[in-house]
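Only one protein chain is missing; all other protein chains are in place.
Up next, subunit A:
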Amino acid sequence: MSSSAHRRLLQEYRALTNNPPDGITAGPVSEDDFLHWEALIQGPEGTPFEGGVFPAELRFPRDYPLAPPTMKFLGEVWHPNVYPSGLVCISILHAPGDDPNHYEHASERWSPIQSVEKILISVMSMLAEPNDESPANVEAAKQWRDRRDEYEAKVRDGVRRSLGL
């Protein structure tokens, strides 16, 4: 592995351990491979995701932080910006050249000054406020737009199921 990616990730890991943001736990699955992390994100309060804990995996490219990691939820997450596969689709995970539709402003996208912490916080606020413009899960987006009650009930169900209740 490139040593600069390793150094940077170790530094981020330390910062996240010493000052973990509220509702976030993240670190490498095993320190033998610093390019593969697992994170837990708490569902934001006041949303149907409240009370839930959502595991996700982060995979970093060798040239991190030049290129962004990918993030994938490991359990069920019913959300307009999460593909049925669990893959998260938000602007901070896209490199500036990556957006053929120009939906996103360059400032919202990935750059080396972003960080794992910022990604996880962005994902947390994405859970609270879906972005309707480029849905990754079309069905969830439709339901969120047209039948909000059903959407929220489905999310709440998923949260309870994920906790084994």
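Keep in mind that, in the parts below, contacts are C-beta pairs under 8 Å (C-beta built on N, C-alpha and C of every residue); 3 or more make two chains touch, one makes a residue touch a chain; residues count from 1.
The criterion applied here is as follows: contacts and distances are computed from a predicted model.
A.B. asks: Name the chain not shown, per its UniProt record: "Mitochondrial distribution and morphology protein 34", "Coupling of ubiquitin conjugation to ER degradation protein 1", "Glycosyl phosphatidyl inositol protein transamidase complex subunit" or "Ribophorin II C-terminal domain-containing protein"?
C.D. replies: Hidden chain identified via UniProt as "Coupling of ubiquitin conjugation to ER degradation protein 1".
A.B. asks: For the chain that's not shown, point to the residue among A:Pro21, A:Pro55 or A:Pro96 touching it.
C.D. replies: From the options A:Pro21, A:Pro55 or A:Pro96, the contact with the absent chain belongs to A:Pro55.
A.B. asks: Kindly note down the residues of subunit A that lie in touch with the hidden chain.
C.D. replies: The missing chain touches subunit A at positions 14, 17-18, 20, 25, 27, 30-31, 38, 40, 42, 51-53, 55, 74-76, 78, 83-87, 100-101, 135-140, 159-165.
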